[in-house]
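For this depiction, one protein chain was excluded, whereas all remaining protein chains were kept in their positions.
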């Protein structure tokens, strides 16, 4: 494993600031506002649109697609399938966040269907969710993880091989897996799981980085580094999860190369 | 009336911290984010899930169910009915928040149907909403109360007797009614009605306390005490309803036995 150079993360951020890529989100009701704000704060241009009637046009404008099943229902799943299909034809990267996979059979089977049929470039989730994609019928507790990322690495590698995708597993240490490649991100803060939707924000930021970096593995890794560092900066200013949220957005907005250099704790496979 | 002992409230909070109960919410679009954050801040594990396809599985994992009709529509009401039925079979407590009952006939009739058919353990609402559940066809102004809790006590007691439930009425003084039992909570702050969704948060917290305290009457009372005290702490730090919101979440997260001891203004029937 070798340390990740902060300047390669910064290059992506500069591209985001220059291009302001349009990120098309079909996501859950809980996090739409916070996701849109995080995308604006990092410099991207978010759009939330789920109607089948406009998916083709909206994908035509987008630089990445982010799919999140946090409050799924059949009409929304139909739109997700359509959007993933169009994104595949247009060759823009798709990030899938299988929120709560493992908690209910409906979520697990939907997530498996979207992975196998929709061919996302990245699946970003917590360890329990990733593990549920292997052990069909396995169940977890709601939307919070009962497992550490390390426990999900084997499943992640199998998924990556089988579906040719990158798996980004969030946790105390984030692990990003692409076939035989591994990255580990140590940045982050223990208050992050106490704020709703930060996992969803991580997925959306992964979409932003995938819109500007042709290496999806690097994009997924850089997104988690930025999440973690912004979380650390926010935690230093916060007195609880309420103030954390708003300082987190400020930190994304104000993120500087110096912050990356001072704080980065991330490494990847040497090869 | 006798004062409520802060240590009995604190016992519940310790259980919440230990168990992190999963609270299943079928709630309105406006407050999903703030409700989830309040549940996380107090130490619970929130999940929002409304699809009929997954309700049975999700109820199977939940320690309480919170139903809120703030942005109701027929498919959501169908899911609410299904969820309440399953919760009844599994014997987990259900909290119903009949947002805007009295404002439209659709809301009033839906709320009445969910009360009579779904048999919630608690109905938590403002005074106008409670009163509308008695006077079918009565109308109020939107989702804000035109009445004081004291005016709704008689209706609350009738509802409690008829449907064997606890009624929690929020207002300048909160009143909790269970048949011949009464509790009055004087905590709270006048800025709270100027922040959207704090009533909905009160309902969700009532679900959390009901998940750990077998006395539903006590659970409903403790939830309003915690709401009120967190509101007072937030108001001292806030310059308006924007800063109030985030300090409120911080206050829930940081709440200590000392805060309860110093601030509690609550009493209940002696017997």
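Labels for the chains are A and B, by order of writing; each one numbers its residues from 1.
One rule holds in what follows: contacts are C-beta pairs under 8 Å (C-beta built on N, C-alpha and C of every residue); 3 or more make two chains touch, one makes a residue touch a chain.
Here the structure is a predicted model, which means the values were calculated and not measured.
Among B:51, B:72, B:96 or B:204, only B:72 touches the chain left out of the display.
From the options B:90, B:105 or B:162, the residue with contact to the chain not on display is B:105.
One of B:85, B:134, B:196 or B:254 touches the chain omitted from the figure, and that residue is B:196.
Residues touching the missing chain, restricted to chain A, are 20, 22, 29, 32-33, 36-37, 40-41, 45-51, 53-54, 57-58, 61-62, 245-254 (touch as defined at the top).
Seen from chain B, the chain kept out of the figure touches residues 28-31, 33-34, 70-74, 100, 103-107, 139, 141-144, 193-197, 238-243, 245-246.
One rule holds for everything that comes next: only the chains that are shown with their structure count from here on.
Between the Cα centres of chain A and chain B there is a gap of 33 Å.
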